[in-house]
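Heads up, one of the protein chains got dropped from this complex, but the rest are sitting where they should.
Chain nomenclature is as follows: A and B, assigned in order of appearance, with residue numbering initiated at 1 for each chain independently.
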Amino acid sequence: MNDAIAAATRRNQVKSERPSIFGKSLAARKMRFGLLFAAPAFIFFGLFYVYPLFRTFYVSLFSWSLLDEPRFIGVTNYVNLSNDKEFINSIGVSFYYAIGVCVAIWVIALALALMFNQTFRFRQAYLSVYYLPAVISLTVWSLVWLFMYNPSFGLFSEFARWLGFTNVRMLDNPQTAMPAMILLSIWKGTPVYMLIYLAGLRAIPGDYYEAAKVDGASALQRLWHITLPLLRPVFLYVVVISIIGAFQAFTPMYLLTNGGPGSATRVLSMFIFQNGFQFLKMGYASAASVIFLLILLVFSIVQFRILRFQQQD
Amino acid sequence: MKTRFYTLFALLIVGAMLLSACTMPAAAPTGGGAAPAASGQTIELLYMTHNHAQSIPVNEAIIAEFEAAHPNVKITFDNAPHSNFEQKVLTAFAGGTGPDVFWMGDWMIPQLVKNGIVAPVDPTAFGVQTQEEFADLFEPGSLDAFTVDGKIYTGGVSEYNTFSLIYDKDDFAEAGIEPLSKETPITWEELADIAAKLTKKDGDKVVRIGLEWPFQTPIWTVLIQEPMLRQLGGELINPETGMPDFTQEPMVKVMEYVQGLRNAGAIDPALDQNLLDDLANDRVSILIAGPWAAKPLNDINPDLNWDTAPLPQFANAVDRVTTLYAWAWFVSGKSSPEKQKAAWEFVNLLTSKQQEWWDKVGYVQARKADINGMTLPEYYAQADARLATIFADYPYGKFEFRSPQYFELSDIWTRAQDRVLQGEDVMTVLQEAQAQAEQAVSQ
Partner (left out) sequence: MLRNAQRTLLSLLAQLGILAGAVVISVPALYMVSASLMSSQDFFAAQVKLLPSSLYLQNYVEVFSVFNFGNYLKNSFIVTGAVVLLNLIFTPMVGYSLAKFDFPGKTLLLLFVLATIMIPFTAILIPLFLIIRSFGWVNSYPGLVMPFAMSAFGVFLMRQFILAVPDDYIDAGRIDGASELRIYFQIVVPLIQPALITLAIVVFVASWDEFLWMLIVTTGDALRTLPVGLAKFVEQYRTRYELMMAGSVVAAAPVVLLFLAVQRRFLQGMAGLSGLK
């Protein structure tokens, strides 16, 4: 307890002692260098992404069909969104999809990475095979699965039939349509995160493991006390990025079921796309984008808090 | 520290929004450069079409011909993938790089005309003086969808379509069903029976389905269901109130019919892959499709023994109704006067190539022609006698409902169809669809 207070006090002291940027001290020199290295990013992200983002905030206060003059309507879009059952539904559907895909990826990708971190015969060849789903474009991947899910002629349905299930109609059934999307997304998404975990594992100094072995730690103990804590920054990345990526995905839903059956797979990003570019309600879509952003922001802040914003240990 | 940060952030947001306000494009969709070209200088036109593979060489040949005859005009040809075509055109207009000449479907007319995106036709480019004379150049009724407040907003239809039945005669023979009459339409009820009989199963696996159409594409839902609705005397947009009405009696009947098709096993939404390939490879027996199907079917499978029949009508139909839809050439109203003039002349050339459009692309044209002494319908009929049946359906055709919210309403309609096909109660589904439709129209 006292340690925590002491650490916090030290942190505050360090913050308030931040030197002037024009100083001659090492700290000041470091500050100038950090700013220099970061400067291109300020300009780049500010110009290409943050500025358009503010424009989106702005447009959300208007009614705009892309073809006409925007008309100022204040917060009407937000009010309408709160009454829009399709919008509420799409948020729920997106959550369902995101949780389903991400939790599976967090676990499977880590397991695979741990496996590939060992040496074994044909490891390189296997790694290429396990990475395969990632190299195929998402559109084509989705269409391949469209065929695999065909109730009569699809591989998936044939396989189900071989296992004894009949009448397997994944995409036609509101209960199974989203699980079908989740499955194909896990299949496609896992390899990339496996690589990221693997890169993280590679960066853990071998000495630590050696020392632990000398101390008599078992494999499981090494995993729990060395690997996982040291993987924490990478794990934060995987968690945050996978959730955001899952919310943004809509190609599979668009191609396989067009949001159906009914609205069972109409995710939030698809709602935004449809309203903006099909229904010609760009202001409405922008308002939905703002809410989308807020949801992800809240999610990310929570994850940062849980997994610790700054590397402390 | 935190409060300082958040204040800074808030200030930034406000500042940037003020900045945005000053530079908002206020949707000044200029056609690919509204700057008027001085006479004698090159006029650059941007021509956008969607991607229909066979149409590309035809378009390119016509462009070359036009450029040769008009040395001061340069045409850039942009064909975007069909599935993203509308998005591409809309973004181009919103971003100030809109096309000068482009294809677009008739259902976009309310939005296009309302916002001045399309210009009224310039008859002089077609060699006539008035709008009436221009209309006379085309089949009667073909320009109806493009006429708003008496003004015609297109230079001509690029493909003019109705839907009829196209079916596999061998499948019919195999099932012991008589070929369909070419003069008298069967009833929808009869179609349901026939299609159910034609479905072939292997255990629980459906190996061939009786009838198919793209169930997830909103425009198809409208093209298939609207004639049914109108045959029963209904109309999606109530002519008196101007509001959509999903709960009207005819709509209930249509949805119940579609649900019945599913229950009888005549259709199966999850099975369909590729309309034409499915028929050609014996995965389906009957299609509801247009004249554009003829050429591809023969290309995919020359052995296919297909035939046509008129679009079915309900037994107690109030009127015989079929559908009509068209893609057409438009000239941007946002382009400069010089560009528009050149554009109309270009469209004139495009619409006068009726023979190429049919022979190489399979698109039915509406501009009257004289090909070796034959009128267009005669020419098409001698190309393939089966098409005569489809052409007989045109006079009963009506274009889709007009609404600025066409896309949203057709999407609601499709989702309702989805749910009905899942077996949900028709009335409940339609009531919820009605609530959504009212919300959509009122915004």
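Keep this in mind: contacts are C-beta pairs under 8 Å (C-beta built on N, C-alpha and C of every residue); 3 or more make two chains touch, one makes a residue touch a chain.
Being a predicted model, the structure only gives us computed values, none of them experimental.
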item	value
Residues in subunit A touching the chain absent from view	18, 21, 26, 29-38, 40-42, 44-53, 55-56, 66, 115-116, 120-121, 123-124, 126-141, 143-145, 147-148, 153-155, 158, 187, 192, 195-196, 198-200, 202-207, 210, 230, 233-234, 236-237, 240-241, 244, 248, 269, 272-273, 276-277, 282, 285-286, 289, 292-293, 296-297, 300, 310-311
Contacts of subunit B with the absent chain, listed as residue ranges	5, 8-9, 25, 46, 50-53, 76-84, 87-88, 91-92, 94-97, 207-208, 273-278, 280-283, 289, 292-293, 296, 300-301
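Basically, only the chains that are shown with their structure count from here on.
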item	value
Subunit A and subunit B, separation of their C-alpha mean positions in angstrom	38
Residue ranges of subunit A in contact with subunit B within the complex	15, 50-51, 54-55, 57-58, 63-70, 80, 83-86, 147, 149-152, 161, 166-167, 169, 171-174, 257-263, 274, 277-282, 284
Complex contacts: residues of subunit B adjacent to subunit A	1, 13, 16-17, 19-21, 24, 26-27, 29, 86-87, 90-91, 93-94, 111-112, 114-115, 117, 203-207, 216-217, 268-271, 273, 404-405, 407-408, 411, 414-415, 418-419, 421-422, 436, 439-440, 443
